[in-house]
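All protein chains but one are shown at their positions in the complex.
Our next item is chain A:
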Amino acid sequence: MAEVFSVDPMVLATILGMGIVTYFTRVAGLVIVRFFTIEGRARAALEAVPAAVLMAVIAPTILATGPAESLAALITLLVAFRLPLWAVVVVGVISVVALRSVFGLF
């Protein structure tokens, strides 16, 4: 059971670092609206951030890995407009398994 409770110092430091930068993002907006007014193109740029970041993270996997991953991403996107998040994940995982076995035949 020792490894269940093992904590590596480097892992702990990484976790604390992630926690600190994440807390900064969580309170930064509070401070900004308290002291600044954001409007116009700056506001539009900030509003584009969530979609832009999420897309950048997954782009190599869904666009530059292979046809199975790209097609599975398209199917996932279509169901994401109708299904809850957990079901979207189930559909994504099942489609990629099916498509990989299909493309694996050639």
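By our rule, a contact is a pair of C-beta atoms (placed from the backbone, for glycine too) under 8 Å apart; a residue touches a chain by one contact, two chains touch by 3 or more; residues count from 1.
Just so it is clear, contacts and distances are computed from a predicted model.
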*Omitted chain, identified by the protein name its UniProt record gives, among "4-azaleucine resistance transporter AzlC", "Blue-light-activated histidine kinase", "ABC-2 type transport system ATP-binding protein" or "NADH-quinone oxidoreductase subunit K"*: "4-azaleucine resistance transporter AzlC"
_Residue ranges of chain A at the interface with the undisplayed chain_ = 3-8, 10-19, 21-30, 32-34, 37-64, 69, 72-73, 76-77, 80-81, 84-86, 88-94, 96-97, 100
